[in-house]
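Below is the structure I would like to discuss, written out as structure tokens.
Only one protein chain is missing from this complex, and each of the others stays in its spot.
On to chain A.
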């Protein structure tokens, strides 16, 4: 590996930064993945709800209209779901009986689906979250 040039060394972020509070110490923070952050937020919201019902500021209307990360989530579509061929993206009128892949016509079935090595079908299904996840 070639040695790094001075230029590149200069580009590294310098610490301590002079504009920072000298008393500041980076706190230890437990790393929480997305899923846990969301469940924490959900818990927090549930607890505040209880406070409201206790009569501190019980405004039912406001509760209903509360804007949270979760209330903003778009709802599922009410329109009939359209099906597409998993391989080509064309209309997917047919479905294989053994793994549920959707396909456009017999050519796709014979040339692609039949000759698929094992596991590839699951990769295709994963594209639309329909794969089987073993836990």
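Basically, contacts are C-beta pairs under 8 Å (C-beta built on N, C-alpha and C of every residue); 3 or more make two chains touch, one makes a residue touch a chain; residues count from 1.
We adopt the following convention: contacts and distances are computed from a predicted model.
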Any idea which of "Nuclear actin-related protein", "ATP synthase subunit delta, mitochondrial", "GTP-binding protein" or "Putative trm112p-like protein" UniProt assigns to the chain that's been left out?
-> "Nuclear actin-related protein"
Residues on chain A facing the left-out chain by the touch rule are 1, 3-4, 7-15, 17-22, 24, 26, 29, 31-34, 37-38, 40-41, 44-45, 48-49, 52, 62-63, 65-69, 71-79, 81-82, 84, 87-91, 104-105, 107-108, 111-112, 114, 120, 123-124, 126-130
